[in-house]
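Heads up, one of the protein chains got dropped from this complex, but the rest are sitting where they should.
Chain naming follows the written order as A and B, and within any one chain the residues start at number 1.
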Amino acid sequence: MSSLPPTSGESEAVGTSDPVRSSGSADSARSASAVDAKLPKRRRSGSPGQFRDIWNRYRRNKLALVGTFIVGLLVFLAIFEPILTPFDPFEQNLLNTTAPPDSRHFFGTDVLGRDMFSAIIYGAKLAVIVGVVTVLMSLLVGVVFGAIAGFRGKFWDTLIMRLTDIFLAFPLIIGAILVVRTFGAGITPVIIALVVFGWATTARLMRGQTLALRESEYVEAARSIGASDGRIILRHIMPNAIAPVLVYAFTNIGVVVVAMASLSFLGVGVPANVPEWGRMLSQAYGFIKVPGQSHLWAFPALAICITTLGFAFVADGLRDALDPKLRGGN
Amino acid sequence: MADMTKTIASEDVLESGFASREAPLLEVRDLRVHFETQAGTVKAVDGVNWHVHEGETLAIVGESGSGKSVSAMTILGLVPSPPATFPSGKVLLRGRSLLEMPESQQRKLRGNDIAMIFQDPLTALNPVFKVGDQIAEMVLSHQSISKAGARKKAVDLLGEVGIPNPRARALQYPHEFSGGMRQRAMIAMALANDPQVLLADEPTTALDVTVQAQIMQLLVDLQESRGTAIVLITHDLGLVASHADRIAVMYAGRIVETGTTDEIFSTPRHAYTYGLLSSLARMDHARPDKLEPIPGQPPSLSRVPSGCAFHPRCAFATDACMEDIPALLPIVEHSGHMHACIHPDDVAAAHAAPKPAAVTAEVKVDLGKPPVVEVSKLVKHFPIKAGLLFRREVGSVQAVNGIDIEIEPGTTLSLVGESGCGKSTAARSILRLQEPTSGTVRLGGKEITSLNAQSLRKARENMQIVFQDPYASLNPRMTIRQILTEKFQLLGGTVTDTTISDLLDTVGLSAEYADRYPHEFSGGQRQRVGIARAIALNPKFVVLDEPVSALDVSIQAQILNLLENLQVEFGLTYLFIAHDLSVVRHISDRVAVMYLGGIVELADRDDLFERPQHPYTQALISAVPIPDPAVERARERIMLVGDVPNPANPPSGCRFRTRCWKHLELSEADKQRCIDVEPKLEFTPTSPRHTVACHFSGERQVLRGEPVEA
Partner (left out) sequence: MGKFILRRVGQAVIVVLAAILLVYVATYALGDPFASTGDRQVPPEIAAQNRAIFGLDQPLPIQYINYIGNLVTGDLGLDFDQRRPVIDMLGAVVPNTARLALVAILIDVAIGVIAGIIAAVKRYSFADVLVTVVSTVAIGVPTFVIGLGLLAFLSGVGPFPVVPRSFTDQVPWYQEVLLPAFALAIIDAAFVARLMRGSMLEVLRADYIRTARAKGVSERRVIGVHALRNSIIPVVTYVGVSLGTLLGGAIITEAIFQYDGVGYLLFRAIGSNNAPVISAVIVFGVIAYTVLSLIVDILYAFLDPRIRLN
């Protein structure tokens, strides 16, 4: 085990007979210290040291902490939406439209006279629900198909990969428009549309991981002690393959939130009366250049930005913490 | 205070030491290279002095992490700073101090006066540029010459380093070259500007042994014709014995002993040098009782032990060793043989003491008992598919092409050969980790090849494998306890409170390690876990797939001894897959030599090494350097030409004929026989247990200089 720091990898590490393996920099430093039996005693039970390392690396990333706070806030808003909204977000008041923010309507009222503050919070709930449900479903479908394609290979691999080719040939929004137009406007069609055109990337990622791990020696080792295919996939491949897939999924929540807003902005997403951020923006479109009406579009725009940034920061932090070598990569 | 006197003392020594000889060509003085990391300061090189003269070869020897490469890299300015710092040190090329020059001047020296070749020629060449252009770039960087002129020079250089058809080859990309060819191209590049010093960092470690012999011979020839000084950085003591003039042994960032090659090998004075030498398996020695491994592992360079860094692993260490760092002092005044050991006399005594008699351990065959493993006509072909839309099979890689093996109970059969000969594929096909194309395998009389998936899983209880790469063969997300327990869950057997700790104890690991994860262990420790997994539930048969080739020399001996002990204790039958003939000589009872998918020679171990019959076996043995300069000087090497042919398109008749040295000496009629008729394994006249597949087999002594008395 080379005990040199990773930055000097060019120098000594490759010049030895000792293959320097995938263990990260911190790992190599620690394993090198495992010399001669005597390591400081570590607590035996509880979470393995890996998670603490990941947390320690994650904690150092300030943007990731900001992201964690934002995501936490969004989840809080989503759960307590009925309590937190001072007005019914659906309730229109045509006598009091486009009112600027005041002490009663913190964010003012929109073109239909709805309370913007309540509408934004309701929008947060929608964003979290659609984001999380869509990504979980894409994850489920993508991981299963990806694992089958990668592990089974041959016919299944060809079939599933050609299928992903077809779905990936549609830009997400364009594909989603197709599906939503077919099934009608609403939350469920939006989720279906985003899953239908979202699973393929997850599947490819999972397939790549599975393919690499399938040939790994520890999978061969598992087979050599009589492990079945199912056990190999669940116990040996999945835990090692899943990290980048999860990171991708987290990044994807932001993408899904934006996609939903985009669809609504184009008029094909949720029904017109639902206070959704994209809808609010499209309703505010005509007022963009109107002085004194910037609250109509600024609040929903900010809400979308903060949400996507929050998830992006968390995903970035996770990626760097899970694998320091991926830092700054794509 | 003590430190200061020591420094002064050693400088005095240096001055006086060099005064007696001509000025060295390249000299490194008190070089320190440190890296600032979160784990602390890593002292990769910590006060190192060495020098090399014109036409001389200096070998810097050490295990991984000893800092042997870093000092060479520093000379070329290849160590990035930060994170590296250089607290002290001078590099003098013909008296000119390199490190103090401005960067632009240093750059003019790089590649021009000092050139370097690296371990892995595939990654060291830029994949997107043509080989010829990369060599031409080296010329263009330092000579005023036209582009066309540089290209022509590149072609000439490729020809000079023995690349056939250099004009066409220059237009190819690195991936179109074989490993040996790439290293030749690297050498051609390094020599493009006729440098005074060539730094060779593990130049042959990534290559097969017959190719290694070619490359080293090339370096020797070029050195003779050009007078280049070579600094050979390596872990391989055999290579050093045959090619170095002087040696510097490094440990934990410092030189612990230096002297001429003969001095280091015949009168080592530092305990580490002695330890390295006695932990080596030697191909020319029949099996000694046990190798003497160095216990423990090389230290982390961020936590180097106090005093002599070697003391925690040293058999001779006393309390004094822990106090001050011993200075590198000459053995007698003005001698070039210097060491940094407080107990040179103890080392000398141990070295002089008779070794446990090198009993030619009688082969423990039990002819009465039937073999545990019977492999018959085993074939493994990998289909090659091509086609526009629908992939059809258009050919196959004939990885294993019909091999027959029997292994007697409690013995070790080694399957040796160069990379790509199919030995690992054969092992995996025997275990049905890959499905064999055809052929049968019997284990304890039971046919394995016909079992269905479920019975096969059950049968795995008796056939296990230890993998080559201890870093890749343990699931990183499972603790050692989980890894070992899994086997009991899958193959039956109860796990009691003591099962896992007993198992760990058997392989020499402390039970308290059970709940740690693989990344917390060193390579050697991981390999012990892999062995524990294999021997749990007492299998009859264990495949050892290059189990020590990823480990440092001093750790290899530990693992080999463990494997031998376990074999005796549990009556295990081993199939040992290896490319390192020294280790094979040590551990095997019988040896099968593979070439391009087939076994070309199969014999009892001593019979094979002392009386090899097949020209390939002979070339293979002759190519392996022996860590003893006296023996090396007397030996001759059989040089094979070219590379191993593509197993998808093997030569007709005898597959070895395209590289065979004997084939060249045959008459036309005999040559035709090699081309037309594939030789079968046949018994040799000398022994009823020795078979060889060659039409013109015959004994040739290749192990030592002169033939041994029969």
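Methods note: contacts are C-beta pairs under 8 Å (C-beta built on N, C-alpha and C of every residue); 3 or more make two chains touch, one makes a residue touch a chain.
None of these values were measured; they are calculated from a predicted model.
Enquirer: Touch as defined at the start, partner being the missing chain; which of B:31, B:45, B:124 or B:608 qualifies?
Expert: Only one listed residue reaches the unshown chain, and that is B:124.
Enquirer: Per the definition of touch given earlier, which of A:71, A:179 or A:270 contacts the omitted chain?
Expert: Of the listed residues, the one touching the omitted chain is A:179.
Enquirer: Tell me which residue among B:112, B:260, B:396 or B:687 touches the hidden chain in the full complex.
Expert: Residue touching the chain left out of view: B:112.
Enquirer: Sort through A:79, A:136 or A:169 and give me the one touching the missing partner chain.
Expert: Residue touching the absent chain, from the options given: A:169.
Enquirer: State which residues belonging to subunit A touch the missing partner chain.
Expert: 9-10, 14, 63, 162, 165-166, 169-171, 173-174, 177-179, 181-183, 254, 258, 261-262, 265-268, 281, 285, 288-289, 294, 297, 301, 304-305, 308-309, 311-313, 316, 326-330
Enquirer: In terms of residues, what is the contact footprint of the unshown chain on subunit B?
Expert: 76-78, 107-112, 115-116, 118, 120, 123-129, 137-138, 141-142, 173, 175, 186, 189, 388-389
In this section, only the chains that are shown with their structure count from here on.
Enquirer: Between subunit A and subunit B, what is the separation of their C-alpha centroids in Å?
Expert: 45
Enquirer: For the complex, give me every residue of subunit B touching subunit A.
Expert: Counting only subunit B, the residues touching subunit A are 35, 37-39, 42, 44, 63-65, 67-70, 73, 78-80, 82-84, 118-120, 123, 201-202, 205, 233, 235, 296-303, 312, 428, 431, 433, 457-458, 460-461, 464-465, 467-469, 471-477, 479, 486-487, 490-491, 510, 515-517, 519-523, 525, 530, 533, 550-552.
Enquirer: Given the complex with subunit B, which residues does subunit A contribute to the contact?
Expert: 1-5, 7-8, 10-19, 21-23, 26-27, 29-37, 39, 42, 44, 48-50, 216-218, 220-228, 231, 235-236, 239-240
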